[in-house]
Structures are given as structure tokens and as C-alpha cells.
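Note that one protein chain of the assembly has been removed; the remaining protein chains are unaltered in position.
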Amino acid sequence: MKKIINDPSTVVVDSLRGMAVAHPDLLRITYDPAVVARANAPVSGKVGIVSGGGSGHEPLHGGFVGLGMLDAAVPGAVFTSPTPDAIQAAIQTVDAGAGVLLLVKNYTGDVLNFETAAELAEADGTTVRSVVIDDDVAVKDSTYTAGRRGVGGTVLLEKLVGAAAERGDDLDKLDQLAQRVVGTVRSMGMALAAPTVPHVGVPSFDLADDEMEVGIGIHGEPGRERVPLESAEQIVTRLVDAVVTDLPFESGDRVLLFTNSMGGTPLVELYLAHGIAEGLLASRGITVARRLVGPYITSLEMQGMSITLLRLDDELIDLWDAPVHTAALRWGV
Amino acid sequence: MKKIINDPSTVVVDSLRGMAVAHPDLLRITYDPAVVARANAPVSGKVGIVSGGGSGHEPLHGGFVGLGMLDAAVPGAVFTSPTPDAIQAAIQTVDAGAGVLLLVKNYTGDVLNFETAAELAEADGTTVRSVVIDDDVAVKDSTYTAGRRGVGGTVLLEKLVGAAAERGDDLDKLDQLAQRVVGTVRSMGMALAAPTVPHVGVPSFDLADDEMEVGIGIHGEPGRERVPLESAEQIVTRLVDAVVTDLPFESGDRVLLFTNSMGGTPLVELYLAHGIAEGLLASRGITVARRLVGPYITSLEMQGMSITLLRLDDELIDLWDAPVHTAALRWGV
Amino acid sequence: MGCGTEGVIAALTAAADVVSAHRDELVELDRVIGDGDHGENLRRGFQTFVVAVTRAAPATPGAVVKLLASTLISTVGGAAGPLYGTACLRAAASIGDAPELTPTATVTALRAALSGVVARGKAEPGDKTMVDALTPAVEAAQKALENGADIHGVLVAAADAADDGAAATIPLVARKGRASYLGERSAGHLDPGARSTALLLRALAESA
Partner (left out) sequence: MGCGTEGVIAALTAAADVVSAHRDELVELDRVIGDGDHGENLRRGFQTFVVAVTRAAPATPGAVVKLLASTLISTVGGAAGPLYGTACLRAAASIGDAPELTPTATVTALRAALSGVVARGKAEPGDKTMVDALTPAVEAAQKALENGADIHGVLVAAADAADDGAAATIPLVARKGRASYLGERSAGHLDPGARSTALLLRALAESA
């Protein structure tokens, strides 16, 4: 295993310490329990927005803490959802009396731990709501299964809900907005090479030089299928078709196109893929009104990409364009 | 070779097309010759700032085109400096009559091609100045050799000179500022794994699982030495010591610390390394007044990192904090 | 002949050792159809418990199990943390503040643990989860009890049934947990949580 680390068992805390000194004006970070909070939390009168999950997806979630996005992020161990006490600590840190909204990616561990934390916080008298995001179309949904995973759509959800909270929306409105976003965002990912989890030491899956994984998640779990390596044109077409036909997105729709790197895929390839995706959407009569291109929700150093589409309306566009100041996303301020 | 591309011979143009659709309001991109220009170039009354070099270092240079940074970037083939005609086209595109400053990384190919382009442009009546940056302390400098490479310092140079040009400094002042920055910035890099150049198809160098390259450049050339794999603490200490003792940076100095990923090293490792670097500088009495952490000057998907230090004064801090709006760096606007 | 506080602490400490000894095996099982953290997370949780129990020195078997529950919930994370945590919470509640565990109380505690896992995780037998090890374990323990077995006998029956139940997850296509994302590709692999459940019951049986 080749990584710039000291000890696999302290990677998350060691990394958080670096993040804390890198963004002293922006973040206030505690380590036991691990919570990345806005330096000025709690923001009086404002609903607190909290998300979190296993580490290894940076900049998600800690990189999205700040004005116009999250009030706090709760980083678990690598690929391990955080524990209820840490989540509860985050809730307390951001609670300004207006309630707290939890944005939870749909994984059994995340759902159960956030659920427990919410119960504990409610018992302490904090009003808590939870919205679960499950935008991964690679996983067939069903009430009998764990359901779809929360992936790329999470980044957009955090930005949009964060902006609405910043403008003063109350907990009910934010809860409704979050559910509306979840209902209109879809994603699909693929990988060329597996990541290596520090405490595991070997790649999460083994892939031949002429193979790729399609329908991959962000935890190094294998995808839905393993197929022969394809050209960028073929890869992006696979992803866009799967995403578009699922919601479905239709001719005339205005969308936000998020072309995401899983970590190890460099910008030169990502822009290339993004261009192909815009062409495919144009040919379907879908208007790309906003874009995000870069490594925003990753799986350690995994080589691969994902495509996320969000159907936009005027309100969502305003919320997307609203000022944001976080370590990973910043504009308008 | 595993990459999300269509054809190794068209990677650069294919990627530029994606960049163009991703940033329609920000950039105006031509393909033959390849030039990435500010959408509103030339900016009347303003000195044009142009940089460029081989592709494969994204977001450098095209990702730094925009308000408060570059007016144009000239992307060559992967790891190949652009040709004089492309550079000349960029100069013409940004020339508003106030002259054009070329920021050139110190590689034989870049220096020769920019030199020729400058001659051609001067012949066309454009006033052109060139400043060569050579901040890589891994390479021993000497008048008998090609000299030091231009690496991480280039990003900081482009931001600072771009900000000064935006505030209206004339060509002479910008030339002097650029030389001052070059004189006070130093960098050193290392790699855990080699990148693969698309038209080559195999890794640029072969490294055992327990080895790393120290004193690496950004073109996949091997480093100064190959040593056994080390801990983050040891790696960062190597880099910081080499950089600090070279200038040298001394107790009492205020610096900008730029912790850069070579592309394949994820943020979780990069922040970890950044934290170590800040600790080492603090113990030397050096004050980190500004920071930049992320993949800003890369070598395709190479796993590795570099440390860049710039000695700051009040003017440089103002220029660093000045608004910037590019694809890769944005704040204050 | 029942089992007092000391005995319960000894049994759970033995279980902690077994988890550490099988940490890599559980990581590897989870790497193949999950995300590779099951062994590391359980190891961290049980080792924290070993330290905590000596410091807190709980007075009753129920208090010991309750301490294990809160420790697992606050240190394991992932899916297994809340699931095993809730299981222990329910088990502790069923034990109450009795000074000793009887064979009957042991079976009741196992049943309570299963109800906790199902209440949290909503998994049914055949979903390829720890439920596939715990469900047959509870039934076997009940049968053993009816045949007059002592605590050791009850737990051995549970452990044997859990081993079979875990092995039976291999051909299954996962419907719950991370392995469910693999669809058909999850078949042919042993479920890590079912394996850890079997390992834990075996450790308890051997030290009872």
C-alpha cells in the first residue's frame, strides 16, 4: 500500500488536524468525538444543517462546511459511518434553537447511526429532522432491500439546502426542499481501478488491465457489473443514459450536470468526459444550465468518475448561485 | 493503460472542448492553435498575462485563466511545450496595447518556444516581456546546466502577478513583481507512483511497492533519488527541510504554504501532509500566513505531492487576497 | 449452576480476544462483498469494552452487557455498531438486575438480542445478514434448554447452529446491507456479519 500517511489507524484524525490548521478562519474541529463545524456555529436564528458519513470521500463532507452550505460534518473512520454520540455532538454544536436538519446518505450504517443520534438529540429537546438521499441509479430500488445508495447528489443537496438555510428558511421548508431535491437528482458511477483502504492495505477489488467496473459506489464495493474497458465516449454514454432514463430527464428540462472524479481520475480526463456528457444531453434536448466539474465526492484514490443530473427550476438555480464559502466550494464571497 | 479517453492523439483538444462547455461565461477557447483565453480578452488598458506549457498539469494553466489571474494560457501536447505560433496567437488575443507579460516555466522547450514567440510578437509591434520561474530546489542550479525547473511556484506567481495586472500595474512594475516572486519562492516534490502519458501507454518510470521518488518534476521524469517508502512525517520533513534551507526561509518569516497534490494523491492524505508541514514550520519560527491545499499543478494521475513556500510581505498578501475568478481558483467574487 | 458477573465479564473478554484474532478474516470477507471495515470496527469496539469494563466494574451481568451495548454503539459505527449495540441493549434489558444468568435467562437474552437486530435492521432470514446466524442460534438454544441443557449446553447449541446459519449465507444473494449493492455478484461469499455472530457465540460457549 502506497500512501502519504503515518499510521492507518490515525489517518482520519491526522488528516482533520491538517484541515484545521489549513482553514483556521473557516472551521472549528474537534477530534473526540470528531466533528467539523463552522467556526461561527451555532448561527443564531438559523436552522443547523448537518451531514456526515465515513471518511475517504473528501472533500465531502468536511470540505462543504461553511457559509451557505453545512454547519457541521461528522467524519467517521474510513468508509465507516460515524457513531451516534459524534453525530449528537455535531447537532448540539450547531443547534441555535431553530432546529437541525440531518442530510443522510442511504447506507444501513449511516441511517441507523443518524437515527439513533436524532433520538438522543430529540430527548435533549432539540428538534431534529432527517432526509435520506438515495440517488444512485445503479442499484435497483425495492422495499425489500437496503435501497439505493446516496452518492453524487449529496453534494448538490448540501449546497442547495445550505443556501436555503442561510437565507432563513425554517425547518419545515428545508425538510420539504431537501425531499424535493432528492426526488429530482440521479447519479451513476464507474471505476477503472480500485482504492486501497488504509486499514485493509490491499485494493478493495481486483480489476484486470482491460476491465472496468460499472455502477460502482464510493466505498470500494464492486459495481453492478464488470465489463471490458471502453472509450470515454462509450463510458459516458453508459452513465448518461442510465441517469437520464431513470428519473426520467426529458427534452426541455433544465439541469445541473455534475461530472465528478472518484479521486484518481485527473482533470484532463474529467473535462474530456464532461464535454461528451454535455453533447449527449444536448442531443436529447436537455439544457445544461449549471455545471460542477471536479473531485467532490471521492473514494480515496479510486480511478473513475460519476455523472449526476439534477432537474432545475428557478428557485434551485437561485439557491445554486447563492454565495458559498467552504474549503472545497466557494463563490460569491 | 487505463484512462477515460477516446484517442491518445486527441486528448488535449477533446479535454479543451469539455472545458469550453463547462465554463462558457469564463473562457473563450480556440483549438488550432490551442489557446485558452479570458472570455472578455483583451481587457482594455490592462497588461496581458500569458502562461502555458505542456498539458497534463491541470488545472495549470487553463484553470487559472480569468479575472485576477491569467488572460490566456497556451496548452501544448501532453508534457510538450506549445509552439511559437500558438503562443503568438495567445499574445495577440490578450494584447490591449499595454503590453504582454509571459510567465514561463524553466524548461528548455518552454523557454525556446516562448522566446521565439516573443520575437515574432515584438516584430508585430507588441511589447512583450518574459519572466522565467525556476523554483524547484531538487535540481542543483548552475550556469552550465538547464537549471532548475519551474514547478509549484508557478501557481502562486500567476495569482500574484495576475492580481497586480488587474489592479492596473504597468508592464515594468509587473515584470519587477514577477522577478521578485521568483526570487522568494521555492518548491520540492516527490512521487509514490508514476503517471502514464497517453501517447506512451506505459508508466513513465517503474517503482517498486516499497520505493518512492524524491525530487520529482511534473513531467514523469524520475526524481533526483529513489529511496525506500517513508512515513508522511518523514516525507514532509524531507520536502520542508529542502525548501526551507534553500532560500533560506528564516525564523520570523511570514510565508504562504502551498501543499500540492501531483494528481493521484487524495485530499485525505494531502491535508494530513499539510498539517505536518505547518508543524515543522512553526517549530522553525516561520509563520504560515496564507495557505493553498489541493491538486493545482499536477502530473496527470501521478501519486505524490509537493511543498511550495513563498515569503510574504504586506503587498504580496494583498495581492494573494485580491479577488480571483478562474475555473480552479476563486474567491472574493 | 448459573453464571455471575465475573463469568459474564470473562466470557465477553474472551469474545473480544476472538474478534481481534479474526480481525483480518472479517476484514477480508467484508472487502469482497462490502467495504472492508467489519473486522477493524468490531475489534475497536470490543477492545474499548475490555478497557471500559475493568474501569467501570459493573455490578451485575445485566450491567456488564449494558456497558458492552453502549461501548459498541459509541465506538463501532457502520451497520454492525448499531445492530450489535441494540442487540446487547435488548439483551441487557431482558436480564435486568439479576445477580446470575440462568440457562433460561440466557436463551431469553439471545431472543431479545435477535429481536433488537431485526427491529433496527428489518432483515429477514435469507437476506444474507447476521440474522441468518442469530435466528437458528436462538431456536437451537431454546431446544437445548427444553432438553435440560445448562448454560454451556445452551450456548454450544447456539454456536453450532450459528456456524451452520453463517455457512448457509454463502449461496445467498444479499437483500440487505452493503452486499445488496452487488446484486447477483454477492452470491458465493460468506456474509461477514453472520460470520462474526457465529464467532462471538462460539467464544461465549467455550468460556461458559
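Which chain is which? They are A, B and C, in the order written, and residues in each are numbered from 1.
We take it that a residue touches a chain if its C-beta (ideal position, glycine included) is under 8 Å from a C-beta of that chain, and two chains touch if they have at least 3 such contacts.
Here the structure is a predicted model, which is why all the values come from computation and not from measurement.
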Shown chains that the omitted chain touches within the full complex: B
Absent-chain contact - pick from B:224, B:254, B:284 or B:325: B:224
Contacting the left-out chain in the complete assembly, out of B:85, B:211, B:241 or B:318: B:85
Chain B residues touching the omitted chain (full complex): 54, 76-85, 107-109, 112-113, 115-116, 138-140, 142, 144-146, 149, 197, 199-200, 202, 204-205, 217, 219-222, 224-225
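Note that in this section only the chains that are shown with their structure count from here on.
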Touch-based graph of the chains, sorted into line, ring, star, complete or other: line
Per Cα centroids, the chain farthest from chain B: C
Separation of chain A from chain B, taking each centre as the mean of its C-alpha atoms, in whole Å: 29
Interchain centroid distance [CA atoms averaged], chain B/chain C, Å: 55
Contacts with two or more other chains, residues of chain B listed in rising order: none
Interface hub residues of chain C, defined as touching at least two other chains: none
